[in-house]
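Only one protein chain is missing from this complex, and each of the others stays in its spot.
Entry: chain A
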Amino acid sequence: MAEIVIKNLRKEFGSFTAVQSSSFKIEDGEFFMLLGPSGCGKTTTLRMIAGLELPTSGEIYIDGQEVGQKPASQRDIAFVFQMFALYPHMNVRKNISYPLVSQGMPKAQVKEKVAEVARILGIEDILNSSVSGLSGGDRQRVALGRAIVRDPKCFLMDEPLGALDAEFREHMAEELRALHDRMGATTVYVTHDQLEAMQMGDKIVVMNHGVIEQFGAPQDIYDKPATMFVADFIGSPPMNFLRFHESLDVGATTAHLHGEAVEIPALREAFDGDMVYGIRPEHIRLDDAAGYRGEVIATEYLGTTQIVTLSTSNGEVKARISSDQIAKVGDKVGLSFNGTTATLFDNQSGRAIRSALNEGVLSHG
């Protein structure tokens, strides 16, 4: 297993720049998520690590070795495709043993290896069946089997759960994470599903338009977003954005939304101009005593919690509150914000303004 270091990686397709200039480091044994909307460059980044695309510039180190311009076959990595890419003219056993055969491994040893992998994945009973008749989950397991059978330096996975039913995806995600924990293999996993990324990843890179927006642990990314894009992309419903204009000094702990003072984490930089007050729905409480007012325009019941949509003088706001609390459409209520969790953004650039909350994250983000 190996650590992967990406330095100033860039990829252009003609005049289109798929990846601008990415740098990040994947520690040995990490489950690493590349997250972003479609077309953000995450798959291109993964394919460059795999050697299926060659970078326009920049370096890729796998296990300390620069492999940027090497063909895929010389990188000793395994790749799991979204559509599995099982060889349709071979049965399950042949599919799994194919990478070993290419290395010229003796037959007896291949057989042993395949049996071991089949046991790990629980697919011993389908080894001799054709891949065309398999269910989505079994295909996925065979694809994983083909990946792990070789003990590669790392696993690269391109939305491997994307082709599965929603119901089964959850189960497979757990299985994947458990497999990773058992094998301790460095894994790079591409997904556009933020829940999947949060649920499975040790670390997440959030990409947009070929640029890395933020890089960090799931919790940091959720609680301390570095940009408005990240704040909006992660979380369902996403972070609320309340726009306001003010001049704030270093150390300020209150901001004013439509004249009402709201708490903010102590600022570490001064800012003067259009800002955005970013607050997660679960950090908003309905509180009649609060001065900041809004009107309930919709409610969404989700079991233990409910999402209440309110219209305020700074636009629409969604709050996640307990289902016990009664909120009816048309109610005029007060909103209190858990200000220490709030993030202020520069409205123009979308970047987070440094504060007591996020300074540790932003400095190396």
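Please note the rule applied: a residue touches a chain if its C-beta (ideal position, glycine included) is under 8 Å from a C-beta of that chain, and two chains touch if they have at least 3 such contacts; residues count from 1.
In the analysis below, contacts and distances are computed from a predicted model.
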Assign the chain not included in the display its UniProt protein name, restricting the answer to "Alpha-ketoacid dehydrogenase subunit beta", "Mov34/MPN/PAD-1 family protein", "MarR family transcriptional regulator" or "Carbohydrate ABC transporter permease".
"Carbohydrate ABC transporter permease"
Touching the absent chain in the whole complex: find that residue among A:N8, A:S102, A:S135 or A:N338.
A:S102
Missing-chain contact, candidates A:F32, A:F79 or A:F345, resolves to A:F79
Selected residue (touches chain absent from view) among A:I6, A:V19 or A:A50
A:A50
Considering the complete complex, identify which of A:G64, A:P88, A:G133 or A:G303 is in touch with the unshown chain.
A:P88
Touch residues of chain A, complete complex, unshown partner:
50-52, 71-73, 75, 77-79, 81, 83, 85, 87-89, 98-99, 102-103, 146, 150
